[in-house]
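Missing here: one protein chain of the complex. Every other protein chain is in place.
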Amino acid sequence: MSDDTRSDQDPIPVAGPDTGSAAGPATGDSAGTPTRRRVLALGAVTAGAVVSIRPALAQTVGSVLNCEIPVPDPSRAGSYIDPDGKTVPARTKGAFPPSPRAFKGEEVKRAMANGSTLPGTDSQRSRAYVNYIRRLQRGQGGFTCFASLQMPRG
Amino acid sequence: MRHAFSVRIGPVGFRIGSDWRAPIAALETLYRDYPGPRDGVADFTVRLFARRPWRRFVRPSVEIGGDYMLPEAAPLPLRQGVLAAEMAMNLQMALGARRYLLLHASAVERDGRAVLMTGISGAGKSTLATLLAAKGWRFMGDEFALLDPATGLVHAFPRLISLKNEGIAAAEAAWPAARMGPLLRATPKGDIRHMVPDARAIAAMDTPAAPALLAFPRYGFANETRPVPPAEAFVRMTQASTNYVALGEAGFRGLTGLIAQVPSVAIDYPDGMSAVAQVEALWSAL
Amino acid sequence: MVRVVNDARILARALADPGSVAGLDADGWTALLAMARAEQLIGTLAMRVDGLAMPAAVKAILDDARAAAEHGRRAALWEAEMARRALAAVDCPVVLLKGTAFVAAGLSAGQGRSIGDLDILVPRESIDRVEAALLAAGWEWVKPDPYDDAYYRRWMHELPPLIHRERDRMIDVHHTILPLTARITPDPVALIDDSVPLENGLRTLSPNAMLIHAAAHLFADGDLAGGLRNLWDIRCLVEEFGTDGLAADAGRHGLSAQVARSLRIVDALFGAGEATVIDRLYIRRVTARDGWGRPTRPVTRLAFYIRSHWLRMPPAMLARHLWTKFRKA
Partner (left out) sequence: MPDALYRGPPEDGLLIAPLDAFTAVYHRASGITHLLTEPAPHILAILQERALSLDSLLDRLERDYDLADGTREALAARLDELVEAGLVARL
């Protein structure tokens, strides 16, 4: 019951019968006498055949925690935020000063979902801040909180 | 710390310290039927504290800390102290648990076999587990199911049930005699009310169960069930586990074993009662 | 009421003399475990007391800590291996530092040790090619801030930190072991010349240089956060390699006083050695931790924090740095 119809048309590539854990796919073919040659697709140059599983703190953080996102994060404290969300030196023309308070995960989620403005900002400033938050990367303050908002949860 | 309380939930012992009396008093009441940590030694320490001394009194706000901390944790007002404690305990589990593969799922048991329900929060898994428990299932937990990679069994973690928004009324209707914490309005996650699991859930919390069904419920859609392909179920569960990567080989063996042995089914449902019916129908067909 | 434990000396004692845990009651164990977690020494403690009699609940917690340390060891060695592959074409010596070096060389200091970022030392003249090779292999800048970047490149002993985009692990690439602004200037060429090859082609510092680096980090750079773990590293290195030639090597790098101090403090904290009045201040700082895992002695901590900035920068530059930070905050 754990298989669905898809896997029936697409034979399991690696599992020979009872290959257990360490045996590979071609072992049976090359070592013995292959009764039937299997078709193998190398794929398009741009296709991907490897996905790595990453630590999944983010998903549960949203559920486990009441988190917040500083704009910008402490390592860039004092920098202004330009309309694209990039941090720029203080007092850069056309850029916005740092937010005096961190935003709650839920506030950011609402602003990203329906374009409402972040508390205490006008629409342009809010958009710049949201752009900043979208650009957050791993290792930067607020990233885990931001990532937790991305998870499709009820 | 000034005020302290220790408790064991399933196999996990906690020591909670607080700068204020109120959250500890509430925990003592709500967890009064639970045992203390094994051998008197807690697995995790939780701290509820004021960032500055005057914050104990002036607009008191509860910082969340303990053995494991996240810098992004935001403080909560003192009147939501129980919620802060629950969040802090969950955080210790999410960041620190190593003995079990932590599955972000609610779980119920019948005849020694468990249904795990993962995938959504809010009106989903907590409410569903509570409704199933009202129909005679044993409640094992509404947040984490603990999979022992060595045995393949899941252990219960029946902490206080965290009911949210419309789930509160549904659970109150199903469990009219249940003991409830205060109604916490307008928390960061909406209205929240904690419910004490029923006596049977607490009495049997040391009895593990063999997983029999892995369900991915989804609220707000017409009734439908469909099998989830193994690779999809595997990836979703790695993302629904905060310690899958940290467990290394044990996590891989535990999770691939679970996926191989237990059917994975997506369940769409328009309301709680239909979800209960669908789970019970799937159960009868196993 | 819980007995108040407000000093991490019981943790130091448990590490140095594992038999001392025999007398602990449940509250004593709970406090010890919380302190060890806060000081990131839980894995080390677990290795030290392995096999001794203890409550089953404690044994289970420490078994978990050992498994976690083992996982951390594997991840650290893998990160070093990935850096080795990325830097293979650069053709310069790559010296592992700190925790990764301890586990790569199988030293007792690495047993159960928690390991964070990957720290490597490379010759200064290779640093541009090292940077380019890492960027080509999937590492990215963590802080794209121009002031920080310029500050790092001009004054620090390392590149601004890089993080790998797939593995989320940081690497610190050093070209010497103290900031260029510090008044002490160790000799990085000698450190690399004396380094020892591992089987896979990566290198570690010589045992004496490992100890000198630990002492430099502790007493000439940081604010002693995580100091207990650093002191434990030093104690393990002394136990394993002795101190032959250490004084001369330390003198060569201008770190005689720091190394001598670290040996005295290790002796006092983990043994029965005599500490000077000043040493006792340091011990007061590194043991400022209570049985709930909370930091204690805020005044002492603050004093060492200010000291760390004082050590790292000439006064005029410190003022400029603090002014820039102040304006930005």
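In this document, chain identifiers A, B and C correspond to the written order of the chains, with residue numbering beginning at 1 in each.
The definition used in the following text is that contacts are C-beta pairs under 8 Å (C-beta built on N, C-alpha and C of every residue); 3 or more make two chains touch, one makes a residue touch a chain.
None of these values were measured; they are calculated from a predicted model.
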item: Among the chains presented, those that the missing one touches; value: A, B, C
item: Full-complex contact with the absent chain, from B:150, B:186 or B:260; value: B:260
item: Touch list for chain A against the chain that is not drawn; value: 3-4, 6-7, 10, 12-15, 19, 21-27, 29-30, 34, 37-53
item: Residues belonging to chain C that touch the chain removed from view; value: 71, 74-75, 77-78, 81-82, 85, 138, 166-167
item: Positions on chain B contacted by the hidden chain, ascending; value: 229-231, 234-235, 238, 244-245, 248-249, 252-253, 256, 259-260
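Basically, only the chains that are shown with their structure count from here on.
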item: Reference chain C; chain at largest CA-centroid distance; value: B
item: Euclidean distance of C-alpha centroids - chain A vs chain B, Å; value: 24
item: For chain B, residues that touch 2 or more chains besides their own; value: 246
item: Where chain A touches two or more other chains, by residue; value: 54-55
item: Complex interface listing, chain B residues touching chain C; value: 1, 4, 13, 15, 17, 37-43, 45, 47, 49, 66-68, 98-99, 246-248, 250
item: Chain B-touching residues of chain A, taken from the complex the two chains share; value: 1-4, 6-7, 51, 53-57, 59-69, 102, 104-106, 141-142, 144-145, 151, 153-154
item: Chain B - residues contacting chain A, complex; value: 64, 70-74, 76, 87, 90-91, 94-95, 104, 120-124, 143, 187-189, 218-220, 226-230, 235, 238-242, 244-246, 259-260, 262-264
